[in-house]
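The complex appears here without one of its protein chains, the remainder shown in place.
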Amino acid sequence: MINITLNGKKLSVEEGMTILQVAQQERIDIPTLCYHPLLEPYAACRMCVVEVKGDSKSELKTSCNTKVQEGMVIETDSERTLNARRLNIELLMARAPAAKVIQEMAAQMGIEKTPFPIENPEAKCILCGMCVRVCEDVVGAHVLTFEERGFERKVTTAFNMPSEKCIECGACAYFCPTEAIRVEDFRGREVLHSELTLGPTTAIRIPFMQSTPNVPFIDKDNCIHFKTDKCKLCEMVCEPEAINHDVEDTFKEIEVGSAVLATGYELLDCSNMPQYGYGRLDNVITSLEFEHLCHASGPTGGKILLKDGREPKGVAILHCIGSRDENYMKYCSRVCCMYAMKMAHLVHEKVDAEVYEFYIDIRAFGKGYEEFYNRMQKEGTHFIRGKAAEVTNAALIPEEENKLIVRAEDTTVNMIRRIPVDLVILCPAIVARKDSEKIMKLFGLCSTPDGFFKEQHPKLGPVSTDADGIFLAGACQGPKDIPDTVAQGAGAAGAVMSLGDEVAIEPIFSAIDEEICVGCKICIGVCPYDAISYVEDKKISSIEETLCKGCGACVAACPSGAADQNCFTNSQIEAEVSGALF
Amino acid sequence: MKPYRAELMVCAGTGCVSNGAFQVKDALENEIKERGLENEVRVVTTGCNGFCGVGPLLVVHPDGIFYQLLTTKDIPYLVEEHFLKGRPVQRLMYTPPEDKLPVPKMSEIEFFKHQMLIALRNRGIIDPENIEEYIARDGYTGLAKALNGMTPEEIIQTVKDSKLRGRGGAGFQTGVKWELTRKAKEKTKYIVCNADEGDPGAYMDRSILESDPHSILEGMIIGARAIGAQQGFIYIRHEYPLAMKRLLIAIDQAKEYGLLGDNIFDTGFSFDIQVHRGAGAFVCGEETALLSALEGQRGEPRPRPPYPVEHGLSGYPTNINNVETWANIPVIISRGAKWYAEIGTENSKGTKVFSLVGKINNTGLVEVPMGIKLRDIIYGIGGGIPDGKKFKAVQTGGPSGGCIPDSLIDLPIDYESLKEAGSMMGSGGMVVMDEDTCMVDVARYFLTFTCDESCGKCSPCRDGTKYLLDILTRITEGKGNMEDLDLLEGLSKVVKETALCGLGQTAPNPILTTMKYFRDEYESHIKDKKCPAKVCRQLNIYTIDEERCVTEGHGCGVCMRECPEKAITGEKKKAHKINQEICVKCGACYDVCRFGAVIVE
Partner (left out) sequence: METNTFEPKIVGFLCRWCTYQGADLAGTSRMEYPPNLIPVRVMCSGRVDPSFVMQAYSEGADAVVIFGCHLGDCHYQEGNYKAMRRYHLLKKMIEELGIEPQRLQLEWVSASEGERYQKEVSRIFSEVRELGPLDLNNGKAQSNG
């Protein structure tokens, strides 16, 4: 501990603290502009000067980088320090007259006007270097730097060009005390991270409400540390030291008797269907994005708003985007009709807007579904029987100006209609996940022509698969709504439970006739399951029944005819061939 | 080495070289060959002698005869007379300004007589590109002593006892700095030689580098041994190509002789030196900025603490000393601390090299013991002010130093006294000013330099110096008011107190000292709109003495032709007139009038 005198008060403080830290602890206000607790002291703004009194002379020192020493006598608001700060703020007022923080600081000191000439009344940058340092030391992107020297010094990027190395983290703007740096779009990309492209999000977040486990995670795609190997600010501020960036994904092997695949589905990527303008026109969104928008924890807090913040006056919901379509997916995605009507209901509930449903057929097949359809018709939703052909922003008549126009052939009246709306919601097809092939290989499954996992039998085995002990649940098997998914999941769970402790194996396995076998070992080489072993004392090969899967490869390979397969014996097949040719 | 009858030491310092020293040397060699004297007389090129105002110059050893202002035309006559016939040529010798009799011997010349050479001990005597000549002058004996007979602690104690203070400007005790670096926890340590000499008009470091590079290497090796450093760096200005060349030659030679590199003197001690060329920023002479530049960063100062002795180059303890400091080390070690501490004043020991420039008869480099009176330098060594003008002030310490008025001419020069007078030792620049100098203009000139060289990191220096310069410019243009003086003084003090590094902290010194000693000049610029020294042209009024114009010049009309604004009218053989409304006060008419008919008021 070190004894010092701060503004006449005797204190005993920890060694290694700076004067500024002590003052902050004592709730003594020292103005700072270039100081940030997460950055190394830079000591460039010189606003934090304090008077350190010695025996013979007293000095002005910057409190941000000067550490306390035994016997130090410090005055934070002596006339000399206040005078220095006043002149310094006057200098900064001339440099950055538009900076709010400077105006406020000056007002606090009772300064209205700077005696120095103002060159640019719009200027805000005070050259505190916060942005350069955070980009360099914390983010590690090395994008921002200073150019020129002396009075001409300014913050810029290399060669004053947009930098390829910028990771668009926005840290410079966040740290800038004067709002001289703003985050703007460039290179046609959204600067802020966005989930479902609807609004900003962070690199550390809880994935979604009700997630299990309900804890935050680090989004490696957005985390600065995984882009530049630096930052780690979260580690610095996390008191329980719960954050560890070095944790790698680990693979755990768990031995199980059976598995239920419930890997789900994906939505068709609508940006490959340019006629609907998704990704090209503002306010064309997918149903999942609309769901996110309506959610209380979503980017607008549950309000239905357009990109510019207005409420929509007209909303079009487009069914069968990629479903029941020769060019994309031929099948019906089964759930869209009902959720589309639910969305219409939500729009009615939240905003005063006209809702148009563009459909091919309304498939309201479930319990209470048809009744909901009728209710929607009564709520005033416009149902237009005709698949939407195109979404455009090219207006033909004044009413269409600044609107999205949905063009469709209304088959009930046999005419092409153009409906101007503000918001277009696409209901994309439910498709098999991109990585479903991998899963199939892994578990020895097949797919149906639509790419979803194939069940054992469409009618008699809708939950089990060709692989023993592997079951299916949910949309990985095919488009399915929630009740169906729950039912199938329960079925899969039941099937697993009914397996019990013992696994029944098929009776189809191979066996070797000891009398005939000559011990040539050919069968051992062809068995993919290592089920055949050589019995030394008998000089023959022998098959372990429980290991044998019954492929019959050994039987086909056996030159002496010693091996044979239960249920598919040579004589049975030969008889079958004879029978076929009879 | 083969003995010669006479050795001709041609000064090859930068000053002499730019005046044609190499041509003189070639001419000498040719002439000597032609006369068949090549086995008797040898020509040697040496480093700077310091008396740069009279170069190219030549010293004849062993008799010590000094020839000055040589041209190739003088050579045949000189060789024939002196080296063939044995009659020294008086015409080419130095003649003091007041005296008519030439002084033949170098040691008798006032300029050299009062000097005491320690850092510059080998100047003009050895060939800087030949290590054997350095060794012959007791070179590397200090190193031998330090490595073989002394522990690192003993070396540090010797340097501490000598009370040598840093010659770079701030005057921190060198021994104490070494001790702090040695005690720093990190094992890896660096030492750096600061050869980024940037003060306008100062060139003592350059002179040492060019005339005696081995003295710096020896000092650094001793320092490395004392501190425990494994690697040294010399940060040298890009503008010193000759110094750079000689330094690299010296390093190669020292390595060849086993004085540098691995296992020096078989003591198991290894040390290497790397030369780093600076890119031309004045602020890189500041130690933390120098380290930033050495690391490859922008050359900008960092806040201190932490000090380089603890957290220096790449975060390792680093000891930085100036060229002149390093050059003093070998002598201190070989001759002992006691001998050194006897020279100088109580707190400032040893000698200091000053570059004496400006309005003075003998310009050049002088090394004098600390405590010498300003008068002895200016009137003794310097030979007084030319053309019988009055001495007005001397500016010491480079652009960030201050002006010392003639009232303080008997001031003994050391670190403390200069600081007290509002100036500083700095690197040792000394600009002498006579009565024709405007002190406001001087302050403005130096501020132009510091403002231009400010790195821009901290606001007092970046913006403060700019506005100080604005105010000074305003005053010299006659647009100032009395409030400006208060603002000037207040802002100067704040910049001095709050700037981040030495550059900003000292930048207002020229203003503060000139305001202290020459406030009347500021006031007359503001109140009377007059520049007493008639330097600030915007305040001058140019008129033509009509009588002189007619009687002396017969209305020659040269001024009329030269005037860029056509403000002068008149006919041949008649008096000319200046239209004050059109005149932009460029002074062209004054400069061209050969009859003194143009008058400045």
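For reference, chains read A and B in written order, and residue numbers begin at 1 within each chain.
Here, a residue touches a chain if its C-beta (ideal position, glycine included) is under 8 Å from a C-beta of that chain, and two chains touch if they have at least 3 such contacts.
Predicted, not measured: the structure shown is a model, and the values here were computed from it.
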Where the missing chain makes contact, among the chains that are shown: A
Residue of A:109, A:396 or A:446 touching the missing chain in the full complex: A:446
Of A:123, A:526 or A:547, the one touching the omitted chain in the full complex: A:526
Residues of subunit A in contact with the chain not shown: 441, 444, 446-449, 454, 458, 466, 508, 526, 528, 549-553, 555-557, 565, 568, 570, 573-574, 576-578, 580-581
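Here is the rule we use: only the chains that are shown with their structure count from here on.
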Euclidean distance of C-alpha centroids - subunit A vs subunit B, Å: 65
Residue ranges of subunit A in contact with subunit B within the complex: 41-46, 49, 59-60, 62, 64-67, 80, 83-84, 87-88, 91-92, 94-95, 115-117, 126-127, 129, 145-146, 148-153
Residues of subunit B defined as touching subunit A within the complex: 281, 283, 298, 303-305, 451-460, 462-467, 470, 487, 490-491, 494, 497-500
